[in-house]
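A single protein chain has been removed from this complex, and every other one stays in its place.
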Amino acid sequence: MAVQAPKKRLDARAIRADFPIFEQLIHGQPLAFLDSAASSQKPRQMLEEMTEFYSTSYANVHRGVYVLAERATAALEGAREKVRALVNAPDVREIIFVRNATEAINLVAYSWGLNNLGPGDLVVVTELEHHSNFVPWQYIAGRTGAKLAMIPLTDEGELDLSGLDAIAAQGQIKVVATNQVSNSLGTINPVEKLVAWAHDQGAIFVCDAAQSAPHMTVDVQALGADFVAISAHKMCGPSGVGALWGRTELLRAMEPFLLGGHMINSVRLEKTTWGELPHKFEAGTAPMAEAVGFGAAIDYLQAIGFDAIEAYEHELAAYALGRLGELDGLTLYGPPADRRAGIVSFNVEGVHPHDVAQILDMQGVAIRAGHHCCQPLMQKLGVAATNRASFYLYTVREEIDQLVEGLHTVRKVFA
Amino acid sequence: MAVQAPKKRLDARAIRADFPIFEQLIHGQPLAFLDSAASSQKPRQMLEEMTEFYSTSYANVHRGVYVLAERATAALEGAREKVRALVNAPDVREIIFVRNATEAINLVAYSWGLNNLGPGDLVVVTELEHHSNFVPWQYIAGRTGAKLAMIPLTDEGELDLSGLDAIAAQGQIKVVATNQVSNSLGTINPVEKLVAWAHDQGAIFVCDAAQSAPHMTVDVQALGADFVAISAHKMCGPSGVGALWGRTELLRAMEPFLLGGHMINSVRLEKTTWGELPHKFEAGTAPMAEAVGFGAAIDYLQAIGFDAIEAYEHELAAYALGRLGELDGLTLYGPPADRRAGIVSFNVEGVHPHDVAQILDMQGVAIRAGHHCCQPLMQKLGVAATNRASFYLYTVREEIDQLVEGLHTVRKVFA
Amino acid sequence: MNEFDQMYREVILDHYKNPRGHGEMENADAEAEGQNPLCGDEVSIYVAFADDGETIDEVKFSGRGCAISQAATSMLTEMVRGRKAIDVARLDKDELLEEIGIPLTPVRLKCAMLGLTTLKVALHKAKGTPLPDGLAGFDELELS
Partner (left out) sequence: MNEFDQMYREVILDHYKNPRGHGEMENADAEAEGQNPLCGDEVSIYVAFADDGETIDEVKFSGRGCAISQAATSMLTEMVRGRKAIDVARLDKDELLEEIGIPLTPVRLKCAMLGLTTLKVALHKAKGTPLPDGLAGFDELELS
């Protein structure tokens, strides 16, 4: 995926002014927030829309005949339509609100997996997966007697597709589940190729787009995937909400996952029947205000434009890789800037990432240190943890400079 | 549960001023919001605390070494401690954040039920259950070969415990699951008795406290239950968060439910091990701001006092039953005021609840019309639906008067 | 005229209190049941065709529901009698809505559509034609 010239360049400094979090000093320093891959900060516009919803239009949705319930229902369903447009789903009823990408993947693993997997079957993930797209498959495979296989990585941190045939020889592949962008290395994965391979095997393809949807256009029809999982909190939206997109035929044929209020058609002691999509998969009171906030975040991002966001992050990644390259004793992981999103992972020789992050924090620089929920990848890299700096549309170059400055101090402390 | 003299009386009019929703007119009328059992309105204090969190202390929790992540973690864990104190759990690690009471019950049904139920086993619910405490059990019983049985109701809308022995004769009772307060009739159920009975049978007791926790003190140790489920949105908190309380021994022995980031200890292709409580049951990014809002709501309610809230609602229920009794052709369901929470269900002769609610809405009165996610109860009552008015700490008598006025209009339109 | 006089205008209340075509039918040529899970309302629709096997000769309905759903179904029976099954199976819902002639919120729209959707299902089933996607689109209505 090459860098394309965006229609308009984004103005990070102006965008930054929308984010109240930057109005404070941290340890007396301006905040360099370089942990957006874990969760993004929130624009005022999104926060205001949620408060406005609670203050003027709040009630439980769907069943109410009165004005507030109608407004709340319209707000929730309006947000669903925004998510549909975001991922270009053919039908709004294919959008299911969940808590986060993790729940979205679990929904598919349980509801599809428990009923379609068995001994001799194979679920294929990659060595680059976040635990949330790894452990659910491992667990459900274990429960059903299916096996889990892993597509390995090249030394550059990209998927090594040379062994696909050998994997296919291990069993009947029923599910292929991979992320579109790695949260550890920033690698942009060749999802379209993997989708084609999965379909050739007669498998479904589950795309973990938690880390791509915030940063680039995700088009479920262009991807050809069968399920796509996203989280709002990584894309300027609130915590507590995410979405699963799935193909109508698959969703219709599936058993429900969570059971309870709202997802039924009729309930009898003898027999209960399920509601229509998307309700069948949305048991209990929905994350209503959160969905409204998700919608507001989508509006916010679309007004800026995903092309502009993606291009800007490539720039930042290139700048960061360049500046970090100036430092001695630094190991950089992952592919070159033009094949990665705005995520940079590294280690400082002789200094544990926790210590790096701690000393950076004291200088107002927030990065993540740890395994990033990617222990299989850490094993592959032969480390317990890495440092990770990640960028978003409000990131400015000064923050990367502040990081590099801070790393000089780290070296001094541990000299 | 008799009405006790509260230490202090609450001032509903002053409380009401904290709720921005009442600052508007509906169809030119003041809003009489009588649907709090579906979801409550939100006080400004709670909304402000969430916005403050997002604006000053937001980051992904637990793993971060930097200041914002520490603040966010402290806020989330502080909220967990507030929930613990709310339900008087012995240990804060027994509090698991979920989306809503529905998910809490599903967690137990899947995680405990899938691994402990089988042919010959019995799960016992009541005719008074919300679908959220009925359908999960029905579904998991179905998957495991266990049977579902129902404790019936008396004509007064209270549980009929005379047939418990006959139920016990049907199989090995493994789970008894009932609500503490019925969302349809307001009935306060004798949970302590049922807990004792469940434990005599060697069964676990799952208490759906979604409708009691907003209105009265729920003390898990006094109740003696094994699991308790609540939703924040019904108790002045945000949508998108609820809590499951469970006994440590049971939670420790259980398999996890949702799998993914954060809930693991170590992840390997060969074997993954689970984290400690409560993390083992909290996969993926938590509903962080929602938990913070939940905590703020608990602070708000506790400052007023649950004794005062409960006593006030009994007063409102008695007042409403009295005033509704003035109307001809009205059928009232459920027990007398002193044995019910602030919920009143009724039907108007010859007028469908949808039409009642619609005509009331045009007069600014918001009530719920439908089956209230209680189809087994509706079957028992021999109706498709009822009207339900429900009260909370911000409800004033004028709203009940407005309802009675409105019902006169309903009768006129359909005369 | 205030809002509820508009919504519960005379003709609606008249159809509700004196529903046309109310009742059941034995040996119906087409028949279906529908229910609205939002409120538990149910309707059964019965159709008898004329000798040509195409023209709707008689329509009856039974079940329970609110004034809007009952009145709408009652009006529907008057609207479709004498028409060709194939045309009714494709009937634009706006035609019925115009007849009902009152402003409907999304929730009440589902009430108003229960009868029509169930009738369409009955006709498609009788004719063996596949349910069009737009019909499955009444996603709150359970049809059988």
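By letter and in written order, the chains are A, B and C; residue numbering begins at 1 in each of them.
Note that in this section contacts are C-beta pairs under 8 Å (C-beta built on N, C-alpha and C of every residue); 3 or more make two chains touch, one makes a residue touch a chain.
Treat the numbers as computed from the prediction; the structure is a model and nothing was measured.
Colleague: What are the shown chains in contact with the chain that isn't displayed?
Modeller: Missing chain, whole complex, touching shown chains: A, B.
Colleague: Among A:46, A:101, A:359 or A:389, single out the residue that touches the unshown chain.
Modeller: Once the missing chain is taken into account, the touching residue is A:359.
Colleague: Among B:203, B:264, B:343 or B:365, single out the residue that touches the unshown chain.
Modeller: The one listed residue touching the chain not shown is B:264.
Colleague: For subunit A, which residues reach the chain that was dropped from this view?
Modeller: Per the touch rule, subunit A residues meeting the hidden chain are 27, 351-355, 358-359, 362, 369-371, 375, 378, 384-385, 409, 413-414.
Colleague: At which residues does subunit B meet the chain that is not included here?
Modeller: 62-65, 69-70, 73-74, 93, 264-266, 273, 275-277, 279
As a convention for this text, only the chains that are shown with their structure count from here on.
Colleague: Which chain has its C-alpha centroid farthest away from the centroid of subunit A?
Modeller: Using the mean of the C-alpha atoms as each chain's centre, the farthest one from subunit A is C.
Colleague: With contacts counted as defined, which of the two, A-C or B-C, has more C-beta pairs across the interface?
Modeller: B-C
Colleague: Using the average of all C-alpha atoms in each chain as its centre, how far is it in Å between subunit A and subunit B?
Modeller: For subunit A versus subunit B, the centre distance works out to 31 Å.
Colleague: Per the centroid of Cα atoms for each chain, what is the distance between subunit A and subunit C, given in Å?
Modeller: Taking the average C-alpha coordinate of subunit A and of subunit C, the gap between them is 45 Å.
Colleague: How big is the gap, in whole Å, between where the Cα atoms of subunit B centre and where those of subunit C centre?
Modeller: Their C-alpha centroids are separated by 37 Å.
Colleague: Do you know which subunit B residues sit against two or more other chains?
Modeller: 27, 354, 358, 369-370, 375
Colleague: Residue numbers in subunit C touching 2 or more other chains?
Modeller: In subunit C, the residues touching two or more other chains are 38-40, 108.
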